[in-house]
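The structure is given below, and queries will be raised subsequently.
Shown here: the complex without one of its protein chains, the others still in place.
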Amino acid sequence: MRDEQGGPVLSVRDLRVAFRTPRGLARVVNGLSYDVEPGRTLAIVGESGSGKSVGALALLGLLPGDVARISGSAVFDGYELIGRDEEEMRAVRGAGVGMVFQDPATSLNPVLTVGRQLVEALRAHASMPKDVARARAEELLAEVGIPDPRSRLEAYPHQLSGGMRQRVMIAIALAGQPRVLIADEATTALDVTVQAQILDLLMRLQKEHSTGVIWITHDLGVVAGIADHVLVMYAGRCVEEGSVDALFERPVHPYTRGLLGATPVVDDPRPARERDLLVTMPGLPPDPVELPEGCAFYPRCPVRADVRCRTEEPPLASVAGDPGHRAATFYTPEGV
Amino acid sequence: MRDEALDALPVEGKHRSRWVETLLLLGRNPMALVSGAVLFALVVVAVFGAAVAPYGYNEQFAGGQLEAPSGQHWFGTDEFGRDVFSRVLFGAEVSLRVGLVAVGISLVAGVLMGLLAGYFGRWLDDVLMRFSDMLFAFPAMLMAIAILAILGPGENNAMIAIGIVYTPIFARVTRASVLSVREEIYIRASRASGAGNTRVLARHVLPNVSAPIIVQTTVSLAFAILSEAALSFVGLGTQPPDPSWGRMLSEGRGFIEQAWWMALFPGLAIFVTVLAFNVLGDALRDVLDPRQRSALSGKGGGA
């Protein structure tokens, strides 16, 4: 079943998502392409409204069909995901592509026990007798590091801490032994020490099962720690992508550079009053209903390097001398 | 009126008062316009009933009992040969007044109770809400009859009785919303600025609990009109021969097989009135909410 030559397990090409709204068509994802390799982590970074989550939900057919228009291609294990009906998608969800959401408090059903929800997830993917499913559920809870898994099967979500609930969500996502796991801000709602636990857990599980992971987040710190490849999104487009080292050490796009400059660091030894102010980008991301002509970042861009910026959308082009590193900007920073 | 409203809106209305804007927005909703027109017509009829009605409400046509609707008697005649159409017009006054006054009483008393109980909590909540539970536990009609037994029969006392009976519903609806609004951070923020209880209740809590109260008001208006009917039926509300829709509906029931029009037309009047109140209430609720208001007037959020 597995690709012998080790090619990508998921290939997304020119994915576009638009929503019909009373004010017009909101173009939320505008031509997104990426590959997910088994055992590797692709981080998709962006701020709210950048389209980073919508792009993932579109893959799984989780967007409301009556208002969302999806085009492009997403091939999972040789199987086209875009344009499938609900029944076909159900088979893919969980078994092929698992998903972990941000808020563990609301993604679990509060009136069902953890065990019941896990057993349901297991039996949705493979027909198995209840007691087998239950034993497997216990194994899964143990695998995600929940102490005393047998008694926790009887627990209701509110009886667990946030970190424990997120572990349960991961167990549910793993129930179908997915080859791709999409984690949408999966640790954002957690405290840092708990986040550290969950990151450890996910990295271990990824290594054991050689799962391909799409990690969607706004948190550059987390990305630096876990990603192999990073894709930065702005206004529904990829503005820069590259290996994690290329992106953090040699960022090219003014937006990526702005994001990095806006992130405070712990290990600058200067006292607060001697530190430089954080880099800020004025203004707000564009309205997806009225995307500007030319570069979407132009109104906030501190560089505006080229006359073409206002009228022409910069293509995602390779950065000279840096294989695999691409940026959608007319600007070339000095010293890169 | 409607075209005017549509034309006026897109103009920058920064200095227009909120009330005017509310009315203009209401005017953009066709359903609200129709309901408003119906209610306006009802008020006109209630005030000028005597002038509009073709006959007196107590005028009897000898030999013309239980006549089916015709060109002469649009809604037919009743068992005494009185013109049902005229009586429906006269009845509008009684029914509207009883409905509005009774609901007014329960609105003021209930909202006040609910606000205090929900906001201050503790013993005040216990006392007020247990009292309201006690009222609530009685069947509504039995309660109203008991109150009228003390106060004596009559239209005014019926309004008071109905008002008391519907007070606990308002208290409950208000309290439930206050309990959630009370914990909102903007309430805390207002207190952090130094606001006292009165200010918090009047400026923040009340406006934010208004939506369910408006809905409850329109629902209660319907029930109040029907309760008046029931009380009149047992002889404790409007006294014969005065017409009220409720009375007419109740009396018409006895003749439903011979003269369906006796019950149908007053019933229809109640139905139309209640529907109009409901539709207008819903529209008002939407227009009073700034979030809905932007959606209605087409201003986008998240500028």
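Read from first to last, the chains carry the letters A and B; within each, the first residue is number 1.
One rule holds for everything that comes next: a contact is a pair of C-beta atoms (placed from the backbone, for glycine too) under 8 Å apart; a residue touches a chain by one contact, two chains touch by 3 or more.
Note that in this section contacts and distances are computed from a predicted model.
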UniProt lists the protein of the undisplayed chain, choosing from "Spermidine/putrescine transport system permease protein", "Oligopeptide ABC transporter ATP-binding protein", "Acyl-CoA dehydrogenase family protein" or "Heme exporter protein A", as "Oligopeptide ABC transporter ATP-binding protein"
Hidden partner chain, touching residue among A:89, A:244 or A:316:
A:244
The one of B:82, B:175, B:204 or B:285 in touch with the missing chain is B:204
Check each of A:67, A:279 or A:317 against the chain that is not shown and name the one that touches it.
A:279
One chain is left out of this view; which of B:101, B:141, B:160 or B:195 touches it in the full complex?
B:195
Please identify, in ascending order, the residues of chain B that touch the omitted chain?
14, 122-123, 126, 129-130, 184-186, 188-196, 199, 203-204, 207-208, 289-291, 293-294, 299-303
Residue ranges of chain A at the interface with the undisplayed chain
47-48, 161-164, 191-197, 200, 218-225, 227, 244-245, 248-249, 258-273, 275, 277-282, 284
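To be clear about the criterion, only the chains that are shown with their structure count from here on.
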Starting from the mean Cα coordinates of chain A and chain B, work out the distance between those two points in Å.
52
